[in-house]
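Our next item is chain A:
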Amino acid sequence: MTTDLQIDPGPRAPGSPAALEVRGLVKHYPGVKALDGVDLVVRQHEVLGLAGENGAGKSTLLKALVGLVRPDAGEIWVRGEKVKLRSIMDAADHGIGMVFQEQSLVPNLTAAENIVLGSEGPGVRRGVYRWRTMRKLAQEQLDKIGSHIDPLARTDTLSFADRQMVEIAKVLRIEERTSHPPVIILDEPTSVLESKEIDTLFTQVRRLREFASVVFVSHRLDEVLDVCDRVAVLRGGQSVGEVPAEGAAPAELHRMMIGSTGADDHYHDGAAERSDEPRRPRLEVRGLSGKTFRDVDLDVHAGEIVGIVGVHGSGREDVCRALFGAEPTTAGEVVLDGKKLELSGTRAACAAGVGYVPAERKTEGMVGPMSVADNMTLTKQQARCSGPVVRPRKQASLVDGWIERLSIRTPHRGTAIQRLSGGNQQKVVLARWLVAGDVRLLLLDHPTRGLDIGARSEVYRLMRELANSGVATVLLADSLEEAIGMSDRIIVMSDGRATKEVAAPAGGKPTPLDLVKEMV
Partner candidate 1 sequence: MTTSPAEADTDVVHAQRPRPRRGVSLMDAGPPIALVVLFGVFAAMSPGFRTFSNVQNVLDAAAVLAVVTCGISFVLMMGSIDLSAPGIMGASAITVALLVANNRNDNDLGLVGVLVAVLVAAALGCLSGLALVVLKVPSFMATLGVSAVGLGVATLMFAGVQPNISDAMLEGWAVERFLGLARLTWIALACVIAAWLVQRYTRLGRYAFAIGGAEEVLALSGVRVAPYKVAVFTMAGAFYGLAGVMVTSQLSAGLVQAGRGYDFSAITAAVVGGTLLIGGRGGILQSTVGVLLVTVLTNGLVQVGVSPYWQGGVQGLIVVAAVAAAVIPQRRRNQVTK
Partner candidate 2 sequence: TETAAGGGGETAAAEGCDPADVTLVGQVRNESNPYEASWLDGGDAFAEQVGLTQERLTYDGDSTRQQEQISQLLAGDTDCLVMNILPNGDSDTPPIVEGAEAAGAYLVTQWNKPADLNVTDYDYWLSHLTYNGVESGKQIGDALSEAIGGSGGIVALQGILDTGAAKDRFAGLEESLAANPDVELLDDQTANFSRAEALEVTKTLLTKHGDDVKGIWAANDDMALGALEALQQAGRDDVAVVGIDAVPDALTAIEDGTMTATVSSDGPWQGGIGLAIGYCVATGELAAEDIADEDRAWYAEQFLIEQDNVADFVSPETDEADFACDNLFSRSQGAMS
């Protein structure tokens, strides 16, 4: 069914050239071949999936298609015509638009302005805003995707999902710029969405196919196969083949992505057998209250992974932050290994052996311009020091060890972390808590957001390994499936309260539906 390393451009009827064609695209970054001769064909009115591991070159390829990355070699053809895309506006004029992997809206502008930004058309006359027109224009786009948000709401007051809708509404504006069917590129649009929102999005994607071509990237392969007509696979900056979605299995895609038969089971639900439950939980939370949560009780035993599930705004994220001392609390007590945990600040939490991986990797998880090595040792400085003095050798061997162990793809430990792909960044952030080997409670907020299957299973393996070595883990999972698969126990939160506890031992897992019922 698949033909590795051989590209079939597909039937090309004389009158209808491919919507978009890429030939031999090359892009080198110092130390990295991000694209190494990629070929790709996007047909008219199809949804093309793009799969590949973290760092395979997906985002780079897509950015080249919208003029943000200037390729070193190769050609881009749009509807049978060779083009040079110099800027995002250039691409838009050719009918190509993109929703970026990281959200890219101006937070302090209204949704309407974001939607029309850069191509306000009649919304601005001679530099003067016509708010009513602007609102109408935005509303038209929002209507296309059936979103009901207020176009004049400030973007930073919208939920993540709503913001994603605004992004899609925005990209659809390119229909206004060209008479041809547009090509809409969605780079990991689902990684921040809940399943309900994903369904809405997919409905939109299928609708888009009626008048456009769509390129869709996601690390959730079942999703990709669900919504796409065809899936192209990248590996190490090269095209390694493609499969029709119909009838394909995630495992097959995964095999192409990694170039060998990997484990297909993406969830490792097998916790190590624990002979006897420790008498006292490692973490005891009693009556914890804060701005967005109330009276939360929570126990986590050493070696246990406890998932917290809830809808957006259920307050689970803030509970996590509160436990790390990053969010004020108004009442309650937290005990870690029998000792009262001071929630005075992040420092105290670190010192007590608490680790936290925030969901917003770019702004909260990592220090972009700093090196992989410095990011990795940021918290546990003692791991690279003798006394108060930093030992560069010690740091180098420590960091290189973890780069190897977690197979972090980076040219060098001295590379700025912002130059790594998202998945590899996440691994560095996780490694930060592991370098000293003294973490007792790990709070993970969407630790696999944006990670490919491979990286994801490595993170799962890591989490399990850590648990088995006695770390207590609180997990805010990326999806219900993940929460169910990884957790030993699941707490359901809604409206700021922990409303239900569901046991999820290996072999006795609840179904997603069981949980959704409780989350309401």
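FYI, a contact is a pair of C-beta atoms (placed from the backbone, for glycine too) under 8 Å apart; a residue touches a chain by one contact, two chains touch by 3 or more; residues count from 1.
For anyone wondering why these and not others, all candidates are chains of the complex that A comes from, given by their letters.
A quick note: this is a predicted structure, and the numbers were derived from the prediction, not measured.
J.: Going by the contact definition at the top, pick out the neighbour of chain A in this complex from 1 or 2.
T.: So the chain touching chain A in this assembly is 1.
J.: For a test of understanding, state which residues of chain A touch candidate 1 in their complex under the given definition.
T.: 68, 87-89, 92, 100, 104-110, 113, 117-120, 124, 127-129, 131, 146-150, 152-154, 157-159, 161-162, 170, 194-197, 199-200, 203, 311-314, 321, 325-328, 345, 495, 513, 516, 519-520
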